[in-house]
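Report on one structure; see the data block that follows.
Yeah, one chain of the complex is gone here, protein chain that is, but the others are all in their spots.
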Amino acid sequence: MFLLQANTTALFSVGELQLLAPELILTVCACAVLVMEVVLPYKRGKLTGYFSLIAVALAGASLFAQWYANSYLLPLTGFYGMVRIDGFAIIFKAIFLIAAALSIAVSLRYLDIEGEQRGEFYALVLFATVGMMMLACGYDLIALYISLELMALTFYVLVAFTKRERRSNEAGMKYFLLGAFSSGILLYGMSLLFGVAGSTNLGDIAHKINEVLNAPPMLEGAPTPLRPMLLLGMIALAAGLFFKIAAVPFHMWAPDAYEGAPTPVTAFLSTGSKAASFALYMRIFIEALGGMRADWAPQLGLVAAITILVGNWAAVTQTNAKRLLAYSSISNAGYLLLGLVAGNTYGYVGIILYLLVYTLMNVGAFGVIIALHRRGIVGDRVDDMTGLAQKAPGMAAMMAIFMLSLGGLPLTGGFIGKYFLFGGLLQRGATEQKNWYYWLAVWAILNTVVSFYYYLRFVYAMYFREQPADNRPLALSPALNTALVVACIGVVFIGIYPQPFIHAAQALIGALAASGVVALR
Amino acid sequence: MANLLALFAPPNVINELLQRLSLSPETINYVVWPFIQIGAVVTAIALWALYATYMERKISAFMQARLGPMRVGPWGLLQPIADAIKLLTKEDLRPDKADPYIFFFAPFISVAAAFIVFAVMPFGPDWGVITDINIGLLFVLSVSSVGVLALILAGWSSNSKYALLGGLRSSAQMISYEVSMGLALIGALMFARTLSLSGIVQAQGLDSIWYIFYQPLGLVIFLVSGIAENNRAPFDLPEAESELVAGFHTEYSGMRWSLFFMAEYAAMIVVSAMATTLYLGGWYFPFLWRIDHAGYHSLFVLLSLVVFIAKMVVLLYIYFWLRWTFPRYRYDQLMDLGWKWMLPAALLNIALTAFAVFTVQALDGWHGLKTIESLTRGVNLTWQGKVIMVAFGIAGLFIAAAMLSAINWRSRDFNLKKQRRQVRLVSPPQGQPAVAPAPSES
Partner (left out) sequence: MSDILTFIVFILLAGLAIGSALAMVAQRNPLYSAISLIGVFGALAGLYLTLAAPFIAAVQIIVYAGAIMVLVVFVIMLLNVEEEVRRPVRLRYLVPTAVLLAAVLFAEAAFILFYVNDAPAPPSPLATAEPSTTGLTASIGTGLFTTYLLPFEITSILILMALVGAMTLARRTAARPQDLVVPGAQVLPLQMVEPARVGDDTPVRSDTTAEAARTLGLNEQEQTRE
């Protein structure tokens, strides 16, 4: 028999691979896409796009199978504690896969028009999705950081993908420089955290932090010795992550990057990347730094308040649709932070639901902008929407739904998400008996009202202006239409009948909230 | 006889002398001895650099049915000394627009990077090695990778287009080939299981085999990459006389030029010594250990040194042989060879070696087959294991040849006939030529 010598120790049990089945499927398919790009002739380039859609579907199926088969076993850990598959990871991975699928679907036509129909695009999108999914299930600072870099580097390339476009190059450069800088800050925070905890595992860090914070002071009235170091680490981590989600002091890259990037990339960047960064935020701040909630909650609250203000008011003056949506995305980051500030089941469900709805409606909105992009017409100004209701009523109706949902009108998904986010804040205020939670909620609601102004500008342009911007037909394709219709149905369905989603989110997020409670003890 | 052999015991004599000077054993071991060794090595290398020119000129002369240098001394033996004196007394020119500091320092970086490596080279057992560190191999690679910088800096600081182009070429070339050179070594490391160079030699001694038999492919890749890394013909693009005058050291003269020259020859020795250490068993020679067992330790060390140098000189002869028999590659061919031939072959070598080691381990104990002696210090195989491993090594050559031809079957880079026929695609613009052709006299 082929017997192995004792020195070839088992590195890991092969069974652990199934924990990463969706990621493995995506990675293999991404490599296959790269090969297809070389083998297929240029005219058949779109096949790689459809193949990547299949890859995402396969990954989704395996994710579902993973959840279905193991739902009573969760959380599962593996790879020496590097990976933790719990409900939180699964639900975020589902969001990433939806974002990736929709982005690929809307990009098929766009790349044709740009003359950049290349397999690398789809491979890069798949790689970015792998990075995001690893972010959702990573349970170790090293794994998390490398996954974050995998995602971020891919986006730097994707943002600059249309090389002949000057704006795209500029956007890629700006995003890269600022992103690299923020990664440095994030890494600094992580190293400080490691210095205190002596471990990169999030669970160990949480234990150690509770130990440090609950240690009896050496002298009467003196602060806990390691606490300042923890605080600095926390602030650095928060700052690095503020950049990734485009919260206000670190938001300046977003408008430029969103405007210059190819529109499908903007769609993916504003949804997938944001969701992944929030997954990382929740992992680190709730699971590892949960014991320091009293320290970071006011900080995040303040940043959220400023972000909501700046995002909404800056969006009012924009004329470029992509730029406007970039500011809207900044303000949405602020709303999402509220869920983290609330820090209770309500808030977490709000984050999950809102990210899901946000993915659908934002990719949808960018999809409509893509439909306006034709050879020789950029089509990304708000004015380009003029008269869309006459030219393409269906498209205009869907855009209107997306916009109203972004604003948070009842009966759309955006309302449900915001309801939970604000509700969580009020609940937390009631529990902690602190007034600033209420004021924060009121502030957010007031600014939401402002946001309706600029969202309705799209509706006004489409329905109430007579002259169409141009007479050329829209750049439609079956994949784009399907993606838009799916997104639209999703937004409306969640708005009208949210119960199943709420229940699913509550059930899946239970594990995270519980461990958060452990840390909060 | 015993008295005669006692003559071959210089360390004892020196040790006694030093002890008479009332130096502590630590001082002797860690200060005095290293200085003696370093001095000996530096002198030897410098002398080698001198006489390598003589060797090269003689070899080239014999290959071209000439005599070579014959005037200075018997058979021209003093020619290198005369050259050295000439270089030392020559004026040291610095171009007016050259960067003064970098131009001044580049030759020193170059020669230092080439010489520092000898600190860890295992020329022999016992006192035949200056120091043995546990990352010796990495040390060699890291220091020689810094040596590239000197060439680029020299090329840039000269402020001359030939020098700059030479510097650019050399850096691109050295980076390209460094990769496959480093990867080629990994196969041998899988057997030695240590990065210490003395440890690698000892592992071969314990296994009583030279790794060239396990790793023929690795040696070929290493040597080709090493020659390219040294910028020697047929890869001497950075100093191609016909196009770049003299490459990165065009503007250098006198002593500083000779430093570059010395660094080049020292680097050749480094590559040969590395190949000897990793693939040719270092200072091991069959049955030499009996001398040690008979009690003549110093003689053993001296003979080991001789063995090492002999192996090295054989490899160095290959350098000259290649130089005078191969035409120079074109630059795209050079890059092609590095990235499309050497790199895949090196990667294949790693995979094949890993597979071979795995197979031999798996076969151990199969139907009573015993392949592995022990795994404590390197891989020690029984003769059955050795047969299997050598078979894998030879098979690797053929597999690599098959794979490389599969990868490059459409490559036109080495098919000159095809290139001549097909590259001329551009039709010259019709009408008046920009420069009027010279009126033909005939």
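General observations
Letters are used for the chains, namely A and B, taken in the order the chains are written, and counting of residues starts over at 1 for each.
Quick note on the criterion: a contact is a pair of C-beta atoms (placed from the backbone, for glycine too) under 8 Å apart; a residue touches a chain by one contact, two chains touch by 3 or more.
This is a predicted model, so every value here is computed, not measured.
From the options B:I133, B:L206 or B:A246, the residue with contact to the unseen chain in the full assembly is B:I133. The hidden chain makes contact, of the residues B:A172, B:A275 or B:V307, with B:A172.
Of the listed positions B:T53, B:T131, B:S145 or B:T359, the one in contact with the omitted chain in the full complex is B:S145. From the set B:A119, B:L164, B:A233 or B:L363, the residue in touch with the chain omitted from the display is B:L164, counting the whole complex. Mapped onto chain A, contacts with the missing chain fall at residues 11-12, 27, 31, 34, 41-42, 79-80, 82-83, 115-116, 118, 120, 123-124, 127, 130-131, 134, 140, 142-143, 146-147, 149-150, 153-154, 156-157, 160-161, 163-164, 172, 218, 223, 225-229, 232. In the full complex, the hidden chain is touched by chain B at residues 102, 133-135, 138-139, 141-143, 145-146, 148-149, 152-153, 155-156, 164, 167-168, 171-172, 174-175, 178, 195, 332, 410-413, 420-427, 429.
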